[in-house]
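A protein chain is absent from this complex, but the other protein chains hold their places.
Order of writing sets the labels: A and B. Residues in every chain begin at 1.
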Amino acid sequence: MSSQPLLRVTNLTHMYGNRVGCRDVSFELWPGEVIGIVGESGSGKSTLLSCLSTRQQPTSGLVEYDTKDQGLVDVYSLSEPRRRMLMRTDWGIVHQNPRDGLRMGVSAGANVGEPLMAVGARHYGDIRQQAATWLDKVEIDPERMDDQPKTFSGGMQQRLQIARNLVTHPRLVFMDEPTGGLDVSVQARLLDLLRRLVTDLGLSAIVVTHDLAVARLLAHRLMVMRQGQVVEHGLTDQVLDDPHHPYTQLLVSSVLQP
Amino acid sequence: MIHVQALSKTYVLHTQGGTSIPVFKDAALRVAAGECVTLHGPSGAGKSTLLRCLYGNCKADSGSIMVCHGGEQVDIASAQPRTIIEVRNRTMGYVSQFLRAIPRVPALDVVAEPLRAMGVDVEAARARAGELLARLRIPERLWHLAPATFSGGEQQRVNIARGFAPQMPILLLDEPTASLDAANRAVVVGLIEEAKQRGAALVGVFHDDEVREAVSTRIVTLIPEVSA
Partner (left out) sequence: MNTGYNFAYLDEQTKRMLRRAILKAVAIPGYQVPFGSREMPLPYGWGTGGIQVTAAVIGADDTLKVIDQGADDTTNAVSIRRFFARTTGVATTEKTVEATVIQTRHRIPETPLSDGQIMVYQVPIPEPLRWLEPRETETRKMHALADYGAMHVKLYEDIARYGHIATTYDYPVLVNGRYLMRPSPIPKFDNPKMDHSPALQLFGAGREKRIYAVPPYTSVKSLDFEDHPFEVQRWDQACALCGSTESFLDEVVTDDKGGRMYVCSDSDYCGERQKDQMQ
């Protein structure tokens, strides 16, 4: 087991004026670990994710990441170029809406190849080869690599977004409702794919979802959020099977059984 | 291998007006290698809850659960989630009554998965998985299908195969034979005997008297807590 966490979050708070986005969130994420953040809409899940992935400066608190060269570093103290480099090489962000994470006007191959070009790849043949490999991994026919994502179905677009995120071999991936907006059969395929990729690549991930079944499948650990605060935190199956906090019990008992 | 001391557990149901259901108080248990200890008692005595506490699936209110994990003592009752995951990956297996089927994953891979988590390579893991599925009489034509569509008995046998595949030093069995026919029950009894032979520590709950008699080296009786 690794002796140093990949991400350490200490008393992270984000206020929207007087309103709480998230408050006093602290946790550590270890290499290879997947944390699920669950809670209803407005509970602060997405705010927390934005603060963690440096898309929104928190009001207070610390987000430290284990960089390859300097060890644990406060990500908000990094210069913009270093932060961008970090996001490009070490991190991935899978948005709920693939349109937010893809370039809809350029081909699927270019969408997957762009992160490589962004870190200096300048050999067309290599870039294309890698793009084809990744399309195959996310179960998109490499025959379609010159088609634009707008000709793809929602599930394919989401898988393309995942390929685009993983092609640079990140160590940490943030996912915001990765299966939201997809119908169940497509969702199942995506979940299976995500599960496999996370295990095979030894990724760490933070997955925001309101779907407890998704959380159970993907996450090792679960944080339950309510009104901006983490009310329960533990092993995924323990939190779901033996919930302690009243809100978690309500959440678990409110799930419809098909 | 397992040493439980002064373990207490109460369920508090906040959604039902904060009702408290005490399950057990100051429970104690010791299990050595090569033993199969059976938890016995009327329904509601907390047999399953105790098993789930051992596995870290239930959080005890107080007490300790020391488990021997790779030469170290780990207290499951207070360990960090990632430590518990590590213990589950290498030391402690759990066979429940129901399989949690994962969409699209074929039966063979469901069984091979715990081996893969231990770092066994794909081919070896699948070979071992196939061996167990065959023993549990799952026809080979089903191996490459996702078990979500299997019958209850087939799903349970896949689950048993998954539990026995990695040969864990500790194995927790929650009514593994509940809905099996005599032939398959005999296979499970055989698997338990083999586990004892190789020195595993087993804790089980068995509904079936015959199976209980056959596998138990010791029986621990739990008495239900009376609600305060």
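Simple rule for what comes next: a residue touches a chain if its C-beta (ideal position, glycine included) is under 8 Å from a C-beta of that chain, and two chains touch if they have at least 3 such contacts.
Here the structure is a predicted model, which is why all the values come from computation and not from measurement.
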Checklist entry - What are the shown chains that the omitted chain is in contact with? => result A
Checklist entry - Which of these touches the unseen chain: A:29, A:51 or A:110? => result A:110
Checklist outcome for this item: Residues of subunit A touching the missing chain are 80-81, 84, 103, 106-107, 109-110, 113-115, 117-120, 122-125, 127-128, 145-146
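Throughout what follows, only the chains that are shown with their structure count from here on.
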Checklist outcome for this item: Chain-centre distance (mean CA atoms) for subunit A and subunit B, in whole Å, is 32
Checklist entry - Across the complex, what residues on subunit B touch subunit A? => result 11-15, 52, 56-59, 81-82, 84-86, 100, 102-105, 116-117
Checklist outcome for this item: Listed in rising order, the residues of subunit A that touch subunit B in the complex are 1, 30, 33, 188-189, 191-192, 195, 199, 216-217, 220-221, 234-235, 237-238, 241-242, 244-246, 249-250, 253
